[in-house]
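Omission of a single protein chain aside, the complex is shown with its protein chains in their original locations.
Chain nomenclature is as follows: A and B, assigned in order of appearance, with residue numbering initiated at 1 for each chain independently.
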Amino acid sequence: MTFPSATLLAQSALSGLFIGALYGLLGLGVSLSWGLLHVINLAHFGFAFLAAYLCYQLAGTGHVDPLLTLALIVPTFFALGVLVQWLLGRFRVTPLNSLLATFGLTAIIEAFIQWIWTADFRRLESSYAGEKIRVGALFVPVPELVTLVLALALSFMVYAVLRHTDWGKALRALAEDAPIASAFGVNAKASALLLSGVCAALAGVAGVCLAIGFTLTPAQMYAWVGVVFAAVMLGGLGSAIGPLVAGIVIGVSEALTAAVASPSWSPIVSFTLLILLLLLRPGKA
Amino acid sequence: MPWLGLPPFYASFLYLVLHWVVLATSWNLLCGYSGYFSFGHGAFFGAGVYTTATLAGTWDVPFLWTLPAAAAVAALLGVALGAVVFRVRRVRGELFALLTLAVTFVLATVIANTPIDGGPGVYLSAVPLPTLAPDPAGTFYLLALALATLTIALAYAIRRARLGLALFAIHDDEDAAEVMGVPTYRCKLAAFALSCGLAGAAGGVQALFVSYVTTGSVFNITVPLTVVLMSVLGGTRHWAGPALGALVITVLLYAFTAADQAIVGKAAVGAVLLAAILFVPDGLLGRLRPRKRPVAEVTADIVAVPHALPAGAPLLRVTGLRKSFRGVRALDGLDLVVHQGEILGIVGPNGSGKSTLINVVSGHYRADAGSIQFAGRELAHLPAHRIARGGIARTYQIPRPFAHLSVLDNVALTARFGEARLSREVAEAQGLRWLQFTGLAARAHVLPGELNLHQTKFLELARALASRPRLVLLDEVLSGLAPAEIDEAIALIRRIRDQGTTIILVEHLMRVMTTLPDRIVVIDQGRVLAQGSAREVMARGDVVTAYLGAAHA
Partner (left out) sequence: MLELSDVRVDYGAAAALSHITLVIGAGELVCVVGPNGAGKTTLINAIAGLHRVKSGRMTLDGRDIARLPPHRYCSAGIALVPEGRRLFGTMTVRENLELGAFGRQARAARARSLAQVCTMFPAVGERLDRIAGTLSGGQQQMVAIGRALMACPRLLLLDEPSLGLAPVIVGDLFRAIRSIHAAGTAVLLVEQNVTMALDLATRAYVLDEGRIVTSGAPDVIAADPALRRAYLGVAAE
């Protein structure tokens, strides 16, 4: 077996970077939800795919630029996120049970998607679906580049909010010691609803990225669960930049493993890292 | 075996139901009973599938022989994983779920990339099927029936046995269970091994049923999530819960698929899970409590404390005990001797180290340095359940009863896992005796949540005493009680001493500490400050300063 050329390795690493960015973007919402709200939200993947299909529908039949669909998708999913958190809060669902309850919700969403769009493969033919930019010897596909840009922008935005705004600091305080945060005026319930809405909106954005870069089929949503959770845990719960960095690390190592060894070995990277992390690192991620 | 003579279609359907009954019930053995939710059941199922596929498909081993092998491989895998993971204290709850999910994908990748599968999958259509029934569907039905019967029988047996009690205690409060004498590591490992082995066997049968296996079809997320769904729906605490859940979901899914509404079926299942978590988190059978047996006549006598030393001999000797938490020295070279048959009172200002002392002696925490000699044995580095077996029991300042076990089961647990290792009947009889001693006999079959604070404290007391400990550590057992209840408790504590148990009593209530204990020890800043009778000690200048500050001395 010949060792791949430098160009091939670089191209692999680059595609790993892009897919890693999407892992990070998906992971951002999961990480915020788990770290700050103590809700393990499997429905995040359902929402992302639902948003992807919505984007496909609007951009495809409406001939609208896919990125413009964000104007509708972001507020819609924000509202959905608020609704889900309201339900979970009302029934005082524990973190483990939230995993199960959101799994049920995901199954419902999957069925809904399949009912409307069938299980056939759907590919959004957008203006930049096939476009590539050439950088030296490497090709940079435009949809993936859009994803990377969005992932970077949103991760840093969330980081800025958490670190520099009053509300962001209030959220971090709530996650650490909710009763004392309340004692200083932070409204725990309202904050939770708001944050859940934001996480769902982030899922919506990830969905649009999925739509422009991938072929869609409903059962695919589960394929992302394992890898994204690995990125979330590696990056640290409640972190804004963590999932992105971890996602990219995972994406690049998977891609390089695929290039050097064989594509079928690549899943082992993220999951082995996850297992080792769980066993060896003190405290929760 | 019941051979119904059904047409192949029904036999196949029944096979499917029984197949899921096995998977869900086996999952529940560890995960439902003990609360260690695994998302990796698919890994062990898959291990069984591929063991049979390799042995029967590649090496021509007769099919029926591959089934025990499939079970063994899966069980070994489970034991290997559990041996590592159960040692890591913080991997519980959601983290355990994620870790087991990750294991599934790692195993799938390994299998897909090695000659076991290698990618294209394994064909098993050429493997001869034993003719246990006139047609293949019937054979599979009978195999699944046998496996399902075995699995359910095991689930029932475990539920009634010491292991089941241990798992339920672990579910409610693993650390308290360990301190009460339950060997938590071994119990979890045993349940996990059984759980995985049964899943492996089910996998072995399934391999031939589908006759063509690929890693994608075997190791996907369906199996782990479905078994969780079925068990949660049916009720994870009941031995028949997962079976009921499996039946309901399989029938439901089938009904929708047959009516050409598979998609709606999927949505319906999701809705059912969501509704179950929100409205019936205990599951359909979760509300079922075992029939309230009439409270039996208390016939047992109190078993004597084993190996009692002569009165006054040193029973517990603590030397140079040290324990720090994140830089704070809770115990700073503490020396103490407790004599057989005495009631020793321990007092001290807030933060002086009293509770830490109890926690270290009972094994809840490991000491950083120092020695704890109990009746000649060194305890300082033993796991908590061995300390409990050695004859030390404790109560908790904020009561920690096992919330889902009845009052009687709470007490019988320590009797079953204590030094004497009593059988179920004897342990329950002893338990009743101790409930009578503490005045709770009439509440034997209620859940601890239905007791008030006073009764809960007495439950803690009965639970501590049921293992016939030589030494019992009472951590603020009187706090929160009304004056009349306190007098009752004091009388009880005296009777406990009269029965042969030595007592260490940590308390703040000074009016009790001046009358009840034989001797008082004052602890301040992790060390013994003074010892003697209450009157002498509490009048000493340094003790007064420790409590009230300098000006009052």
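The rule we apply is simple: a residue touches a chain if its C-beta (ideal position, glycine included) is under 8 Å from a C-beta of that chain, and two chains touch if they have at least 3 such contacts.
In this text, all values refer to a predicted model and were calculated from it rather than measured experimentally.
Novice: Which is it among B:I346, B:V411 or B:M513 that touches the chain not included here?
Specialist: Considering the complete complex, B:M513 is the one touching the chain left out.
Novice: Among A:L28, A:V186 or A:A246, which residue is in touch with the absent chain?
Specialist: A:V186
Novice: Across the whole complex, list the residues on chain B that are touched by the chain not included here.
Specialist: 328, 349-351, 452-454, 476, 479-481, 508-511, 513-514, 534-535, 538-539, 543-544, 547-552
Novice: By the contact criterion defined above, which parts of chain A meet the unshown chain? Give residue numbers in ascending order.
Specialist: 166, 169-170, 172-173, 176-177, 179-188
Going forward, only the chains that are shown with their structure count from here on.
Novice: Once you find the CA centre of chain A and the CA centre of chain B, what distance in Å lies between them?
Specialist: The computed centroid separation for chain A versus chain B comes out at 36 Å.
Novice: Across the complex, what residues on chain A touch chain B?
Specialist: 40, 87, 91, 93, 95-97, 99-101, 103-112, 114-115, 222, 225-226, 229-230, 233, 262, 264-265, 267-268, 271-272, 274-275, 278-279, 282-284
Novice: Taking the touch rule as given, give the residues of chain B at its contact with chain A in the complex, in rising order.
Specialist: Against chain A, chain B makes touches at 37, 84-85, 88, 90-91, 93-95, 97-99, 101-103, 105-106, 108-110, 112-113, 119, 220-221, 225, 228-229, 232, 263-267, 269-279, 281.
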